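The full complex has more chains than appear here; those shown keep their coordinates.
Think of it as A and B in the order they're written, each chain with its own count starting at 1.
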């Protein structure tokens, strides 16, 4: 992963950790369920954003390198799995 | 798309058409909403199955061919978009 992409991903992961801790506080304080669910949704979207960044980097580096470097079937099978993962399938 | 995969996809698409027509009948007959929603869910899953088949074929043919044939950036951009599509993002 390129350095600037990694720094961005790491920053976002730290933010998500804090966000989850905040949700834990809301549950401890017996906040309204719907408000909690809005926050868990926001965390899921933040994770999806990170996934998009990581996948984009992977598609621009490991995939072409793997296909040109004789690991085509392995790289393609991984991609099939990643699409199922993305779509909750 | 390989012939056997295409035949399978076409058969599934015809099935989906009939399934949607059946849902239309349920709505006309004022069936219970929850029962209708179970059927629309089943249609979405059937479409996802077709998407999986088409994507798998694409990953095993057009993608390696495109990457080895000098269309790497175009093929990769398409894969990024397909990933967002798969994940409803």
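Rule of thumb we're sticking to: contacts are C-beta pairs under 8 Å (C-beta built on N, C-alpha and C of every residue); 3 or more make two chains touch, one makes a residue touch a chain.
Just so you know, these numbers come straight off a predicted model, no measurement behind them.
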{"item": "Assembly copy number, counted for this structure file with 2 shown", "value": "4"}
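By definition in this document, only the chains that are shown with their structure count from here on.
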{"item": "For the chain B and chain A complex, residues of the former touching the latter", "value": "48, 51-52, 55-56, 59-60, 63-64, 67-68, 72, 76, 79-80, 82-84, 86-89"}
